[in-house]
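One structure is given below, encoded as structure tokens.
Removed from the display is one protein chain of the complex; every other protein chain stays in position.
Our next item is chain A:
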Amino acid sequence: MIESILRLAIERRFLFLSFIFVIIGIGMWNYQKLPIDVVPDITNVQVQINTAAPGYSPLEAEQRITYPVETALAGLPRLSYTRSLSRYGLSQVTVVFEDGTDIYFARNLINARLAVIKSVLPSGLEPEMGPISTGLGEIFMYTVEAEPSARMVNGKPYTATALREIQDWIIKPQLALVKGVIEVNSIGGYNKQYHVMPSPEKLLYHRVSLEDVANALRQNNDNRGAGYIEANGQQLLVRSQGQLSTTDEILNVIIKQNDGVPVKINDVAEVAIGKELRTGAATRDGVETVLGTAMMLIGENSRTVARDVALKLDGIQASLPDGIIAEAVYDRTSLVDKAIATVTRNLLEGALLVIFVLFLLLGNMRAALITAAVIPLSMLMTITGMVNAGISANLMSLGALDFGLIVDGAVIIVENAVRRLAEEQHRGGRQDLSERLNTVFEATSEVIRPSLFGVAIITIVYIPIFSLSGVEGKMFHPMAATVVVALLSAMVLSLTLVPAAVAVILNGKISEKESVVISAAKSLYHPLLLLALKFRWLVMLSATVLVAFSIWLATTMGSEFVPQLNEGDIAVQALRIPGTGLEQSVEMQEILEQRIKDFPEVEKVFARIGTPEVATDPMPPSIADIFVILKPRNLWVDAAKTKDELLEEMEQALKQLPGNNYEFTQPIQMRFNELISGVRADLGIKVFGDDLDQLVLTASDIVKIVNSIEGAADTRMEQVEGLPSLSVNPKREKLGRYGLSVVQLQDWVAAAIGGESAGILYEGDRRFELIVRLPELLRRDVEGLKSLPVPLPNGDYVPLEEVATISIKPSPAQISRENGKRRVVVTANVRGRDLGSFVAEVQEKIQSQADILPGYWLEYGGTFEQLESASKRLSMVVPITLIVIIAILVMAFSSLKDALIIFSGVPLSLTGGVLFLYFREMPLSISAGIGFIALSGVAVLNGLVMLAFIRDLWHEKGDLLLAVTEGAMIRLRPVLMTALVASLGFVPMALNTGIGAEVQRPLATVVIGGIISSTLLTLLVLPVLYHWLHRKENVCI
């Protein structure tokens, strides 16, 4: 079949060549649609269901909201698991679906379920699904600030409330229209609210309750339409306007009449624009600010969306009041551009190097061009494949592309064709067309098999990567898929276009000058080969020693999971003790940011504290996400300073500040951590059950047990307690005596302290809540609350402490649940011991020692689980892959012995990779691992090319030694060429230091090192091995 395709390609060569235009056309078209990002999206398919419940404590939020929502979701198709957390004023249920579930399908299902439970939830609470976005979604952030000289309409400086109003009503509605933006999230400042703050004495004097005030406001704040009438043929709409619009109008609302005297709001309360009870704040350069975040819809192109948002924001500037500035503080475009620039440069330089090598070694311009043409064509085909497979272009997916590898197949074909055509010309002068076509066909078919097999094998070695699951899978699947697509494209090209092009272009005189490099290499290689054949035991022994040594070396090397992409910016999480209030947090933040700002390398620093309006990241007020945007490197005072050094200095400087704990990450990395946020330790023991106190007890028992086991490190329990709460507990008997019910008391407490919504005030489009609550001074005074008069139904009153006990108690700061049950996690890491036995011992000890009450149960999870499953899968898939490769080799040679000889190149090639890693002081990582995988493919390809030729020669001539030496000499050029192009193609990647290069560097390093060693060894060890193993055989044809 292969031969008939070849024949067709050569005969219909012009038709085949015209396909180039089709490939280019489709490729360019798809390129427009290719999503471009920095890293692959590792977020799982998840939907957040947020229910804002102002005033609800964690326990109430869990009981009233989280539980019904969770229960309703149980049993959804393709559901993986649910987890939830209940905090002050917020219930968040995260629903994780199996990978590959359509997000819109999932959201539809959830929507249907939520509609059913609406009646179960407390009235006024609305569960909402989070934005359809991912960990890569926060692409653009900006702050809204006022110049110091800017004044509001009333002549005063801008307040945080006014800035937030501008954000919410001028900027946000416009930004939300940008295509690809799913949500514009605000944090910082205060939502503008009108506060009606009655004084308790005046209320009592006028015999008015808080409820009366709220009711009066509700009754006096509405517009009504009353249909229309026709008068003299004209239609008149009838409407009655009663909406309140100004503070004065509010003050004049009449609450009731006492002895014919109206009691107005004015008589009992003050009205002012007040501050909401906010859950989050934002700061920039140490000053409170308003921060907006544009979030991108899943699957959009972050570069274009961020750019569009930036453009739009510039446009919006014109519509802002004088002196108000909306300034971008974080723009993903720049990072994507930098990363893509790195990749493009790597690919471009790699391609140029490859072309250069081809010129050098082939010594034929036209042949080199044909081979080089494979590069852009296969790239265009790859892009088409990526678009269709939904893979985005990013550092990872493009990171393993080596044009050297891709053109290997083509190189072998073209090289052979050039050689054969030149030979023919030497022999018989000019050829006619059919003769030339025939030579081309023969030359191609001679090597097409090994070259196809080789490419197939390189493709196959990538298969184990597809068996990775979870985060590793999401990270590396695109990479493997891209490489496989590229290789397959190249394979198709070398089967069709390359022979066609050779037939068309390599006419006339074929100049095959043995280039200087090759002849020099040959003159060096020949004596070496002979020497190696003579001292074969030494060669084989040293090869074995080398392999053993590098395996030992590998075990001593450090390791990391995935080399971390340097995003260029820094994210710091400042953690304060639970229970820290928002104002306190903001205060601590101010000095912290000043410190960071003092670094000359820092351009700007801004932070989110607590939870934003849409709770995409529900942090308590004690935690701040700080973004540190660095100046471009050329503006640094000390240009030689590395980012790590800067981080180190920054950490030292910040450590001095009291009361903060820090975690240093990077913006995208931090967002991923927040979204994935499973158990991040080696072992997680989840305790499930009903009673929180009991859960904590059991969990602390388990902590003790785990700590007693050898190898346990960092054992800790999830923090549950820690939020002090002011409990107002009714004294039922007393309440009864005063004729007050518990609900009446609670309503009063809620309205007095938390505030009660009494409707909405409209100002054009803008709408602001009208809140009735006690004046700030009274609310804040814990002691004073005790004597606050609570009105009785009979018009009398009683101090609060008479009917309720008031105390400050620690209470749960948050309640976590998983799969519908309360949960406390104990986590532990393992040091100096293997994970498996540790886990087994923990399980055994807990079973025998821990007292787990009925109704409580444990689950074991953590990284060990993923490791176990990954190891299990890999230990299945890797051998199968190897067997498949051997099977292919056996198919190619119909000899197990030869297959194994070729296979011996694999461990030999690994030695170089390990050594190079070692010399460049790089740790082992999955990226490096993928390099090793690619390497095994190349090693096999090299061996294949060499061996196939030696064998053919041996069968032809019957002399083993001659076949080995001559075959090796003839194949020197293609082997060197494939090796050189493959390794040189990666050289830019290995040396680049730009943004994003760190992800690709280990991979490239491994491949370069490996190819050097494998080429040397293929050239020496393989002939030796072949000679030795076949020395007793006769040619048996």
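Quick note on the criterion: contacts are C-beta pairs under 8 Å (C-beta built on N, C-alpha and C of every residue); 3 or more make two chains touch, one makes a residue touch a chain; residues count from 1.
Quick note on the criterion: contacts and distances are computed from a predicted model.
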Name the chain not shown, per its UniProt record: "Membrane fusion protein, cobalt-zinc-cadmium efflux system", "Biopolymer transport protein ExbD", "Amino acid/amide ABC transporter ATP-binding protein 2 (HAAT family)" or "ATP phosphoribosyltransferase regulatory subunit"? "Membrane fusion protein, cobalt-zinc-cadmium efflux system"
Of the candidates A:S57, A:T439 or A:S816, the residue in contact with the absent chain is A:S816
Which of A:K118, A:R239, A:R737 or A:H955 touches the chain that is not shown? A:R737
Considering the whole complex, which of A:E769, A:E802 or A:E859 touches the chain not shown? A:E802
Residue in contact with the excluded chain [from A:K275, A:K597, A:R716 or A:K821]: A:R716
For the chain left out of this view, which of A:Y525, A:F627, A:Y856 or A:F932 touches it? A:F932
I'm checking contacts with the chain that's been left out. Which of A:I182, A:L582, A:V878 or A:L991 qualifies? A:V878
Contacts of chain A with the missing chain: which residues? 85, 200-202, 204-205, 464, 547, 551, 554-555, 558-561, 573, 575-578, 580, 584, 588, 591, 617-619, 622-623, 656-661, 663, 674, 677, 680-682, 703, 707, 713-719, 722, 737-738, 783-784, 787, 789, 797-799, 801-802, 814, 816, 827-831, 835, 863-864, 866-867, 870-871, 874-875, 878-879, 882, 900, 903-904, 906-907, 910, 923-926, 928-929, 932-933, 936
